[in-house]
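Heads up, one of the protein chains got dropped from this complex, but the rest are sitting where they should.
Per-chain residue numbering starts at 1, and chain names A, B and C are given in the order in which the chains are listed.
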């Protein structure tokens, strides 16, 4: 299959009356071949959708649970995105979540219990594994990477290879969906003022639980004040992400996080009410400025999926809202609003991130793009 | 109209096969006559419903905005409760929200801007005014009363009468609906361990905004991270309620409250994620015990609308939930769950209270019952 | 366990200030002992709740799927009703859905595939089986009974016993939840004017699908235009219910039903947009009168769970609504509104019934009460 570009696909779909549009493409590289583990899940579907016209990657292999194995994707997948399933994947036969797969790298979106074995097997078999699961996130030799924040943690890869006896393969993880929306806002504050404590109360979308996930009886006219394992993740992942890699060890950032996680009747977008205690005094203008001016390596490298602004600040009194703000920057930004001094800690603010885009599929993809840019794939 | 009892009405509605039930009633007092200001609003409707078979009060006058004045209640009121409108009020003619009204006391559920003038006018005209509005809550001479917590604050009434030149009338207020659910849980903690700081993130029901209130476009598949004036109320009212009346002055309780208030797609019941910092160390068992054993004057006096347990503690990992817990103790309790040590402050917990029952109509009613028990009506 | 009455339980929960209430009970019969199959499901929970203080029945045995067998009810059941689980059932050990069970009759709320074997086994073992499932509804020798409409169909029981070789046991079924709300309105129209055709478009609540049932991703900000098997049931059950029992055979009523079934984001209450073609001309007043005046044997016998009015007619332009009308007559009535002449057929109307009360648990219970009244238990 010859490489295509995202742009030609788009332009081709529009009829432009009375205007001539010519798209000239120059292929500069061969696309890397991606295998998707957990392809039939909500995050797997998002990955497939985001890769439908990606200039650097193409989907060449799909894998899912035993039940789906051997069926075509179109037959096995209960497609839940409001876009048509890409033609290219419809006829692909689902393989098992075990090596070998016909691909250069693997993007894995598996339940944690399945991920433990599957991801390690792929890494051992020589595949770069980019994982959405929590299975290895907190292992000391596994990078937990948000490209705007800690791309240098990828230097753990050689350590990991040596410790685990991997040859060409390795594992890189991205954080929990609630964590990632949060740390994008925490990172600039930590750099500018130092963080001492963080309190977050989340109102999370139902897509965060996968499919079928939350029973509708539990969420219509209701809020579920409990999400299994979520608070523990949000209370520990940020310190690793914002930690410093010294030699072969990541030293956790020295702040505490308190999390209370709730599920609300929203399709997409995790909203978070946040308070922070800073180490140095900061004016509201300085806080806003730190957030708005935040840029990282993906922006510098102009990675394909990178948001122009990783953190978008809104000043309306009633923003951000899930419905209006989850898709900002194609769903790859954290949108922050309602920044104000807090009566107990220093500042309070409200933020939102798209849980299946920036919180999962897009996070993995941006990591893949970063790894490619650093010649690690 | 002869006094009726709540029980006879109930028993009368059920057919009991093969069992003889005889209800013997003994009238022991004449019922006080209540005028309801803001009768057509959601809270006014709740008050009317809760008084439909009250042994001590009966509705004798209804008042509403200019637009409704002069119409019958059944004609003017867009009844929104899932119970039939009581027959007794259907034909009542709505009066203006100004004295005189044919009643012994007034229960007012008016928008704050209307309440300023109307409530003072009724008090000046000799009526006890029990108010749900924020108009006078924070005035130093106006009691802001939760009967389980600070019934002694009613001792401000003579002060208020003197300062404002009232003869027989006076104003007593109840807190904001988010505050009241919160303080019922804070009070036992403050008494037992002393409070130093409170952080609350609310997920509030749409009925809290009255009718028509929140536009459905703003709340379906969405959360609104802003409720006008709400955070300010929640950050200041608890300290007055838990304050100490010394001489003629209430000294605010010495703790800080931080509030972030959100609106979620829920009909009834404000859910709150709370953290507290205590002045004295407490074990989880002590915290649970303080909450569970909490009782106040309404329980001691066995007031008609008083919940048996003002604070109900649940131990399931996913409780309290709005749908399952808002009606606990007939909607008059705060239900607390998910009590755990917090990483930043001392404890975290989740609580819920029914915003239009305990948070408004029931709060006013319980105050009325308390005032009656103390011979202030 | 000594028999209790519903009323004493209620009265005991209320404190009545200043009024003396004495409840004098006279036991007139021993309560029948009920076993509940599918006790942990949503309908099973409703049955348990509705039997909590029933004067004629008491729960003595609970059974559920293999997974739950041997556990206590409180431990195995994910209780989803907004009332506390009755104390009496908490400690009961769940048995298998196979005889024997310690009870006089069985109320079964099993998935259809499980019901086929289980219900027949209980009937063969001598138990009267009252079933919510579709397994045997359309069998010619099994009564499909709505007590207000076709109590005479119980005369099939001896036929069934003979044909199936049952001794004391037998099976009686109630209709699908959408059907039952519908036929309560169809019956009076059929009797008064004759039905020629019925078209119904349903908007069904999520509790109709059991637990976990519909995934929240499929229903938030969405409608599902498909419910497996539902349209077929609604298109065939009414004709049997309204059919005539002649000798040993039910002759279907001679009208056609067209059904389009949709799932909407509502907890309880199936709303139905209905048009009917009548055999005889009828004025709107006659239609209203036929519906309002409808009464049946349960009303005549004053059965414990019978609604006073099986059909409630409302005249407001925007009723019935699920939230406001599903609980009419304790959830045991069909509420009809928006009655108007139709441009294509003769009349159109909108109706609602509570799907887990009148549509399932209450339907079974009313059948049990009818069977008891007819000395069939």
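Keep this in mind: a contact is a pair of C-beta atoms (placed from the backbone, for glycine too) under 8 Å apart; a residue touches a chain by one contact, two chains touch by 3 or more.
What you see is a predicted model; the values in this text were computed from it and never measured.
The chain omitted from view is touched by exactly one of A:40, A:56 or A:202, namely A:56. Within the full complex, the residue among A:303, A:349 or A:368 touching the omitted chain is A:303. Among B:80, B:114 or B:374, only B:80 touches the chain left out of the display.
Considering the full assembly, C:222 is the residue among C:78, C:222, C:299 or C:330 that touches the omitted chain. Contact with the chain that does not appear here is found for just one residue of C:266, C:313 or C:328, C:266. Interface note for the absent chain: among C:298, C:322 or C:362, the touching residue is C:322. Remark: the residues of subunit A touching the chain excluded from display are 5-7, 10-11, 14-29, 55-56, 80-82, 220-221, 267, 302-304, 306, 323-327, 369. Taking the whole complex into account, subunit B touches the unshown chain at residues 42, 80, 206-207, 211-221, 265-267. Interface residues of subunit C facing the missing partner chain: 197-199, 201, 203, 218, 221-226, 235, 256-258, 260, 262, 264-267, 271, 273, 275, 317-324, 337-338, 342-345, 348, 350.
The definition used in the following text is that only the chains that are shown with their structure count from here on.
For subunit A, the chain with the farthest CA centroid is C. Per-chain Cα centroids separate subunit B from subunit C by 37 Å.
Mean C-alpha position of subunit A lies 48 Å from that of subunit C. Listed for subunit C are residues 80, 220-221, 267, each touching two or more other chains.
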